[in-house]
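The following block contains the structure, expressed as structure tokens.
This part shows subunit A:
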Amino acid sequence: MSKKEGQIRIPSGCAIAAVISREGRRMSGEKIVEAMKPMHARSNGLGGGFAAYGIYPQYRDFYAFHLFFDNRDARKDCERYLKENFEIVQAEVIPTRNLPQITNVPMIWRYFLSPFASVLVRENIREEDLVSRTVMTINEGMDGAYVFSSGKNMGAFKAVGYPEDVGAFYKLEEYQGYSWTAHGRYPTNTPGWWGGAHPFTLLDYSIVHNGEISSYDANRRFLEMFGYRCSLQTDTEVIAYMMDYLLRVQKLSLEDAAAVAAAPFWSTIENNPDPKERQRLTYLRTVFPSLLITGPFSIVLGFNGGLMALNDRLKLRSMVTGEKDDLVFIASEEAAIRVMEPEAENIHAPAGGQAVIVKVKEGAY
Partner candidate 1 sequence: MGIDYIYPEFEVIRNESRCVTCQVCQRQCANEVHRYDPDLGRMLSDETKCVGCHRCVSLCPTHALKIVKNDCAFRENANWQTGAIKEIYKQASSGGVLLSSMGSPAPLSVYWDKLLLNASQVTNPSIDPLREPMETRVYLGKKPGLVDRDDKGNLTYALEPQLELSMPVMFSAMSYGSISYNAHKSLAMAAQKLGIFYNTGEGGLHEDFYCYGGNTIVQVASGRFGVYKDYLDAGAAVEIKMGQGAKPGIGGHLPGAKIVGDVSRTRMIPEGSDAISPAPHHDIYSIEDLRQLVYSLKEATEYKKPVIVKVAAVHNIAAIASGVARSGADIIAIDGFRGGTGAAPTRIRDNVGIPIELALAAVDQRLREEGIRSQVSLVVGGSIRSASDVVKAVALGADACYIATGALLALGCHLCRTCHTGRCNWGIATQRPDLVKRLNPEVGCQRLVNLLTAWNHEIKELMGGMGINSIEALRGNRLMLRGVGLTETELRILGVAHAGE
Partner candidate 2 sequence: MKRVYVNEEWCLGCRLCEYNCAFANSGMTDMVKALKGKPIFPRVRVDGDRDIHFAVSCRHCRDPLCVKSCICGALYRKDGRVRVDRDRCVGCLTCVLVCPYGALTLSERGTVQKCELCLENACGEPACVLGCPNRAIVYEER
């Protein structure tokens, strides 16, 4: 019997795209779904997904958990576990559209959760850590239940299928978000499991990723020291946890996190004319050697209020950016940007290791 994702490591190649409004203007998911169509050949139908920010304004203070369940018992067990630490403010089935292209559909639920203050006090734990721990516990330990989104006022939508079909399946045209990321998957070996599709998320961090990183196990084994459990064995998962660790736990800036994950070569650092910059880069590389990512990748990291695009330091994967008015576009191919905005300007291929950071105007999200 072939092994399920998580029991075996599955590398994959992919397509990514993203759009964000710097003004915090919300837009439907239609545009990003369309953008994936010209990159159809970069996926093979074994995974597609989207992350959307700003989609649950009415529940903005609650953790939006998206879960796959294999069966009713798994859901019941999981709900029982959630209720130990959280108030379930709202529980509902995520609306989907029946499509012949999307098969083997699991139960897909959405919960808006509020952690019990008593639990936080009793366990002397911060809210985010409790959420993170809950996600790890369910994904590692609960058969038939899988959390694929856990942030506030954001959500991931993913499935086995081509991304444009996945978008239609989840009725993304009915959601309004100020920032969207998308992913089409080309895993190099089957079976392609729903949980294995991108984006991969933890709290409000989401990652879509194109590439296969050769540093995977070095990164994974380092992160697992800090309670992360890489149950899916995918690159994307490890990158998502890495960003959570660097940004939330170590409180590094996005620029510093990028300088860890795609650290400049020592020779580049030494040739930097600015001594302060040399000191910063040397320090980050020395302190976080195990979080350097090698091998090809292009990622878009989504978070509340912005996104960051990053290429590996050799730029072994394509990635271009473009702009139009308040919108910023990122995609594996310019064609995808042109679909979203035929008049896109400043089309640019960022250099390897050069982080592209886009932030929404403060207060606009």
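The candidate set was assembled so that all candidates are chains of the complex that A comes from, given by their letters.
Here is the rule we use: contacts are C-beta pairs under 8 Å (C-beta built on N, C-alpha and C of every residue); 3 or more make two chains touch, one makes a residue touch a chain; residues count from 1.
Source: prediction; values computed, not measured.
**Q** All of 1 or 2 belong to the same complex as subunit A; which of them touches it?
**A** The single touching candidate among 1 or 2 is 1.
**Q** Can you list the residues on subunit A that touch candidate 1 in the complex?
**A** Within the complex, subunit A contacts candidate 1 at residues 9, 11-13, 188, 211-219, 221-222, 224-226, 249-252, 256, 263, 265-267, 279-280, 283, 285-290, 292-296, 313-314, 316.
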